[in-house]
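A single protein chain has been removed from this complex, and every other one stays in its place.
Chain IDs A and B follow the sequence of writing; residue 1 opens each chain.
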Amino acid sequence: MQFTNFEQFFAMGGYGAYVWSSFGITALLLIWNSGIAKYREFRMRREVKQWQLQEKDDSR
Amino acid sequence: MSPYLYILKTDLLLAFRHPVRIVEPFAFFVLCIFSWTFATSSSNGATVVWVTALLSSVISAPQLFHTEYDEGGIEQHLLSSLPLYGIILAKVFSHWLITQLPFILSIPVWGVFLNVGGLTLFWMSVALLLGTPILSFVSALGAVAVLGIRRGSGLVALVIMPLMLPTLVLGMSIVEATTPEGIKSLLALLAALLVFTILFFPWAIGALLKVQVE
Partner (left out) sequence: MRSFVGWTLLPQRAVHQLSSPKYFYAVSRIISPWFALGFLVCATYGLISGLLFAPPDYQQGHGFRIIYVHVPAAFLSLIIYVVMASASAVGLIFRVKLAYMLAKSCAPLGASFTLIALVTGSIWGKPMWGTWWVWDARLTSELILLFLYLGYMSLGLSCEDSKKADSLSAWLAIIGVINIPIIHFSVNWWYTLHQGTTLSLTKPAIAPSMLWPLLAMIGAFFCYFMWVLLIRTRTEILTRERQCQWVKGLGIRD
């Protein structure tokens, strides 16, 4: 363990702002990317399901 | 007369019938250089010339295949018994003759405004002679890629600018180089890039043309 307390960990030896902004931006972009992909897939699957139900109604 | 020469001659004749096609890129060059040297008193001549060459290539790119695409000339080329490779080579060469050559020939005049002279000017012209055909091939590729897309002129810049960067970098390094050996090795690299471009790009442009008229 390189740090003894949380303050040291957040300060990163004076580079805190640079290190945490880098990690933060990376995390944000990754979350946004996977979130939008997941959401689009969810929406598409819901649409397909609705078409399927519609088709069932039509054939009845 | 070889059929390729015939294509070349037709294109040049068309350009002379509508001189605006020659004057426009040339005027663009001149305006760029004037406004640039006017705005920044201590500007680097090579930078101005190369960036101007790049921009004028990008701007004149859309006209390269556009009328032919609208009038069905491209289908004629694809149907003809000639290899597509040679046809494209002739078309791009004529485009280069129309849009880039007049400027390169008049470069001693612009050297006065840019404060470039002597050997530097000579090597710069050689580098331009080797480099601008590459720019023409790349812009031809971009022009074919955006055929049939409305408002494609902004898109063509985005597509081709990254591909033009090596030429730009090499061309500018030639002017920065101080030793004759350095200049010669950079010129050799630029020539290698030109050979690679001539070998590969007409083929790729032909493939894209086939996709476009499919």
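Everything that follows uses one rule, which is that a contact is a pair of C-beta atoms (placed from the backbone, for glycine too) under 8 Å apart; a residue touches a chain by one contact, two chains touch by 3 or more.
Just so we're clear, the structure is a prediction, and the values are computed from it rather than from any experiment.
Participant: Report, in label order, the displayed chains that the undisplayed chain touches.
Facilitator: Hidden chain, whole complex, touched shown chains: A, B.
Participant: Looking at the full complex, which residue from B:Thr37, B:Ser125 or B:Ser173 touches the chain that isn't shown here?
Facilitator: B:Ser173
Participant: Just name the one of B:Leu101, B:Val126, B:Leu163 or B:Ala191 that touches the chain not displayed here.
Facilitator: Among B:Leu101, B:Val126, B:Leu163 or B:Ala191, only B:Leu163 touches the chain that is not shown.
Participant: Would you write out the residues of chain A that touch the absent chain, in ascending order?
Facilitator: Spelled out for chain A, the touching residues are 1-3, 9, 12-15, 18-19, 21-23, 25-26, 29-30, 33-34, 37-38, 40-41, 44-49, 51-52, 55.
Participant: Please give every residue of chain B in contact with the chain that is not shown.
Facilitator: So the residues of chain B touching the missing chain come out as 141, 145-146, 148-149, 151-152, 155, 158-159, 161-163, 165-166, 169-170, 172-173, 186, 189, 193, 200, 204, 207-208, 211-212, 214.
Simple rule for what comes next: only the chains that are shown with their structure count from here on.
Participant: List the centre-to-centre spacing of chain A and chain B in whole Å, with centres computed as mean CA coordinates.
Facilitator: Averaging C-alpha atoms per chain gives centres 44 Å apart.
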